[in-house]
Each structure stands twice: as structure tokens, then as C-alpha cells.
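Heads up, one of the protein chains got dropped from this complex, but the rest are sitting where they should.
Chain naming follows the written order as A and B, and within any one chain the residues start at number 1.
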Amino acid sequence: MKLDRRRFLQTTSATAAVLAAPGIIGRAIAADTIKMVGILDQSGGLDIYGKPMVDATVLAVEEINAAGGLLGKQIDLKMYDPQSTIQFYTQYATQAAAGDKADVVHAGITSASREAIRPTFDRFKTLYFYNTLYEGGVCDRNTFCTGSTPAQTVEKLVPYAMKKWGKKVYIVAADYNYGQITADWVEKYVRDNGGESVATEFFPLDVTNFGPTIKKIQAAKPDLVMSALVGGAHVSFYRQYAASGMNSSIPIASTTFGVGNEHILISAEEGNGMIAAYSYFEEIDTPANKAFVARFKAKYGADAPYLNELAARSYEAVYLWAEGVKKAGTVERMAVIEALETPVSYDGPSGKLEIEPKTHHAVQNVYLAELQNQKFNILETYAQQQPADTLLVCDLKANPNQAKFYFENGLEAAGIK
Amino acid sequence: MDLAIALALQVIYGIANLVLVSLGLAIIFGMMRVINLAHGEFIMLGGYTVVVSTNHGVNLWFAMFILAPVVVGLIGVIVERVLIRFLYGRMVDTLLATWGLSLLFIGLITTIFGAQTATTISAPLGPVPIGDYTTSGYELFLIFIAIVLSVLVYIGLKFTKLGLVARGTMQAADMASALGVSTSKVYAITFGLGAAVSGFAGALLAPITGVLPTIGATYIAKAFITVISGGAAILAGTTSASVLLGGINGIVSFGIGPTMGEVALLVVAIILLRLMPRGITGRFFRKSS
Partner (left out) sequence: MIRSREVRWSLVAGAIGIIFLFAAPQVFELFAIINLTTVLALAILALSLGLVWGYGGILCFGQTTFFGLGAYAYTIAAINIGETTGPIFIAIFVAAAFAAILGYFIFYGRVSDVYLAVITLTVTLIFYSLLRRTSGPEYKIGNALLGGFNGVTSPPLNVPGDPSNILFPEHVFYVAMAALILAYFFCVWLTRTHFGRVMVAIRENELRAELLGYDIRLYKLALFAIGGGIAGMAGVLFANGIGRVTPDIFNLYNTALTIIWVIVGGRGTLIGPILGAIALFYLISGLGTQATVNNNLVLGIVLIVFVLLVPRGIVPGVIGIWDRTQARSKLLRKEKRLRRRRTTRQPEPEAANDG
């Protein structure tokens, strides 16, 4: 079966190359622009994540173009809106790779969307950037995952929260791959730090009534609650938790809260005291970040969405790719990949961001922050964190010919426990 | 013991929640045979009315009890006059029209307010202790409101002139019209009332749920299943179906887990409709409304 698939990929890419040949010639004549495609949800339930990412991507491209472009050429950015459906992800991915013949594609929010389109980019040999924080484990030479992973954020968040509040942890998470794998990581780090996870509970993405669980938490009396809840419906958890007075007795730390700008969807008194760790917060107090936020607000207005890790990383990833192109001196895919692996780094709003060549993930700063009055106050900064989780399973230097998502079926299946 | 009481209250709240979320749909479907796929968006509009008006300094209670039902009710009347009234007797076409309407509302709200709107409100009334446990005072209040609202709808349909005229119009529009009733006005008012009840539900839930343009989708399926399982009688049907489905959901959610709670709700609905092919009230309360 494996062999068939590989053969299929080889034969298809061969046909693709033949079919694409006229396109390549056409481009050689009229290659006055560099083609970049973004595929991010701007409508449907995922637009809370997608819209700020789109805005940030557009800003980065405009800045590069205004500064004279890349290799003397302008970047031609095309944006597709898959409307929160997987089916349109694959459709636009095919269009971007085989139709637009994009030089690079920045795409995907959920792991499901990434896994749906990643094979397409492999098949058509189109460079692919995925800029969302996720559960880790993608190992693919054609793919760069610039978002933070649990070994970078959860590994810092869990011990901090346990040291502050206690060792008994109750885990609530979204009932799908991300939530389940993240819950595995949380359990692992709780154990590693000598704590105990009293219960782990999973919720379908459309649940809005969390009453029964809140009673269970009251019965279990943990020292803290770790949340990996996702999406609009799950915002209800934090509100109902506060409504039963729980937020003043058992505090919450979260691996997801704030990424969909949840902290403005609940009131100040409901959210005060929660902690989270990401590789970017709008409140980071550096000149580079202040300038970035000012540029963003200048373009999109003062009431532009809060800048979270997803948005900032979408912006930085464009620059990171541009650094690779500059170093390679061409947009040719293999040359850019090799240049990025040297490794390339970029000093952006979140600090220094560097490609980790074995995994094609990013070495990045991680910030731990506490929510007060719908703003995150940064408490700790952890410089240059390695993607240690993906490094456990992935080495593209030793074995470049792989395109696998190792954590697809959980940590146990990947041999980590 | 404390846990038992706290849990029982939680299950009752789950039922009340289902009643609130379904009642507006029950009025519109039960009275007018319009399958309103924009029902979830009426709930969302109620929530948005509260969030946006409180952001502009309006009192929370006023926004919930007056502003949201009035605003969404008016939207309902406009929708009926501009769109739905052309579709009576064409139940299937109302599916398409209200699907379009639902997308339109989501698009409109996203265009005006963006993908999310910051909120300043939180649940009023604070926590209530039950022995070692605490429960949300606001949830207890919602149980009370659900009961009051159901009684009001019942009285409104059964004992007022308007209710009588409305029921008469729905059963035999030509006869009502021959008796001098303005049927088009009755249709508009009924639809507006259903919308207002949905908007009110959305407003009541606004302090304890996330309010987003796309949130309607999380309510529509459950409301639809509850209303249809209830059968032809609007109130008896919706409340009895809510008790059964909400009760099962709450108990299984606590006992096994939330996902199985959702699945249990769906499975019970299927079994129920197989045993009672016209819904609960098709079998037990044939005569009531």
C-alpha cells in the first residue's frame, strides 16, 4: 500500500510537471511578480481565527512590496476563503498549486485543513507554510510549521500554574484531535512535575451548556483547571464557570484561551486571573512590537481585532519566507527550502524567530501572561524555545524523504507516554 | 445530598435552556408550518442586541427584557412582510428562503461588527450556595423565566382574543378572512412574536454564552429536533420534548460525558419519533394546543 502511494505521487507529479510545462515557460517570460497564495477562513465559524491572520498576511506583503519587493519583484498575493469547509480547502489548494502555480502558499487553521491540503502541495511541489499553533508532529520537508507547539507553551504553562496554585489538575478540552492530543501533553507535564490530573473531560465543539461539568469540578475540588476548549460555543464555559462563582475559588489556565480572542468575548470580571502561554501577545513591550501594532492599527483602524499569536505569526512567517528567498536568490522551491534550513531567522514583533532545520518548525520566544481587564499582562518570558515535541519523532536532516504527521493518532501511537 | 440537589437543578436548567431555545421556533413552525432555518440567527440577533446596547451604556435588564424582543420582533415582522408572506403553503421553499436569510444575517452582522464584538456584561445575580456546592443564581432565574414564558405563551394562545384569532387563521385562513379578520396582519404578528421570543432567548443567554455572528448554528439543530419531536401541539409538545431530551442529555453528560450526552439526546429523539410518528403530542395530547 505504501509503495503504491509513493509510486502514485511520483507518477502524478511527473504528469503534473509535463502538464505544467507550458505554464513554466509562460512564467519564465512574464515572471515579473512572485506569486503567493493564502488560504484562510474569512467566513463560517472559523473566521474568528482567520480574519486577523488574513489582515496580518496582507500587511506583511504590502510592506515588503512598498520596500521594493523581493529580488526586485513585487509579490502578487491572492487570498482564498474556504468558508470553514474542508472541501474548499482542497479545492483552493489544487487551484493555488496547479492553477495559479504559486511560489509559496500560506494556509490552514485547523489540523484537519492542513492534513487535507498538505498532500496536494507535496504532489505539486509547492512550498507550504502553516502558521497556526497546533499539537505538533508534522514532519514534511515541503512544509514549514511556524506556530508554537505544546513543548514550547504547555511545558511552561503547566509547571507555572501548578507552582502557583497546587498539584491537583482538572482538564477540560475540545473533543477532537487537537483537544485530545493537547490533553495528553497536559497530563504528561502534570505527571512530570509531580502532580495529579484528577479528571479529563472532552466536549463536542457545539456544546454551550457546561453546567454538569462545573458541578463535577466542584465535586472533584482540584487546585486548578486546565482548559483546551476551542471555538465560539466553548466561550460559554468560562462565563458559566464565573456565573457559579468558581473563578474566584478554582483558577483556570488555558492552552487556547485568547487565540480566538475569547478574552474580549467574556467580561473583565469573568476573565481576570486566567493565565495562558503563547509565543506572542499584543501587549509585548518591545519597540519592534509596538511599531508593528501601530502599523496594524493604522491600516485596519483603532477597533481592528486584537493581535494574537495566529495573526502575528502569519505576519512574521511571510518575512521568514522572504528571508529564505533572499538568501536563495530565487523563488525556486528546493533552493528556498535549503536556504530556510541553513537556518534562516527573522527578528519580528515576537522577538527572534528561527527555523529549526530538523523539523521545519520554529525556535521562538514564549510568553506567559495573566489576564486582567481583558488585557494580558506578561509575567514571564522564555527565550528561544525548541520544538522539543516534534524533535522527538522527526529528523528531516537524517531522513528528508518523509511527509508524515506523527501525532495524527495521539501521543501513545507516536511512542510517547 | 447536596450534590443530588445541585445536579437536579442542573438537569432542570438544561431543560429550561432547551425550552427557551426552542419556543420561538415552535411558535413559527407550529402555527405557520414555516421551517425557519434562520431561527439560530434570531437567537444570535437577540444576543447581539444585548451586547451592543450594553456596550453603549444601556441597562442590562432593559436590554434583555425590552430591547432585544422588540428589535428582533420587528425584524421578524419585516422579514414576514418582505419574504415569508410570499411563501405560505410552500413549506419547502421556506427552507431555502430562511437558509438564505440565515446566511444574510450572519453576513450582515459580520460586516457591521466584525468577526467578534467585545462584551462588558457578565451574569447578574451571583452564585448561590447549595451546601458544599454553588450554582449560578442567574441559571435559577432562567428556569423561572422559562416557566413564566411558557405560561404566558399558553395563556396568549388559549385565552386571548389574539390567540383565538391566530389559531383560527392558521386552521382556516379563508374562513377567518370571511369573518373579517385581516389574515395578513395575523401572520405578520405571529411570525414577529416567534422572532421576538427567539430574540428574547438569545438575550437571556447572552451573559452566559459566547455571542458571535456564527453562534446560531449551535442552537438550530437541537431546537429543530426538540420542536418536531414534540409534535403538533406547540407548548405541550415543546415542553414535554424538552423535559425528555434535556433530562437525558443532562444525566448522561454528568454520568458518562458531554459527547455521549449529545449523542444520547439524538438517539432518544430517533426512538421517540419511531414510537410516536407524529411526535409526543400526536399521541398523547391530541386536542390541546
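Things to note:
Quick note on the criterion: contacts are C-beta pairs under 8 Å (C-beta built on N, C-alpha and C of every residue); 3 or more make two chains touch, one makes a residue touch a chain.
If you're wondering where the values come from, they're calculated on a predicted model, not measured in any experiment.
Contact with the chain not shown here comes from a single listed residue; of B:Leu18, B:Ala176 or B:Ile225, that residue is B:Ile225. Across A:Thr120, A:Ser148, A:Gln240 or A:Thr256, the single residue that touches the chain missing here is A:Thr120. Annotation: of B:Leu37, B:Ile143, B:Ala166 or B:Ala233, B:Leu37 touches the absent chain (contact as defined above). Contact between subunit A and the absent chain runs through residues 1, 3-5, 7-8, 11-12, 15-16, 19-20, 42-43, 54, 78-83, 85-88, 90-92, 94-95, 97-99, 110-112, 115-116, 119-120, 175-178, 180-181, 202, 204-205, 408-410, 412-413.
Not every partner is drawn; the one left out touches subunit B at residues 35, 37, 83, 86-87, 90, 92-93, 95-97, 99-108, 110-111, 217, 220-221, 224-225, 228-229, 259, 262-263, 266-267, 269-270, 273-275, 277-279.
Simple rule for what comes next: only the chains that are shown with their structure count from here on.
If you check the complex, the residues on subunit A that touch subunit B are 43-45, 47-48, 51, 175, 201-204, 206-209, 211-213, 215-216, 218-219, 232-236, 239-240, 242-246, 260-262, 264-270, 303, 305, 374. Residues 3, 6-7, 10, 13-14, 17, 106-107, 110, 114-123, 126-127, 132-139, 205, 207-212, 214-215, 217-219, 250, 253-254, 257-259, 261-262 of subunit B touch subunit A in their complex.
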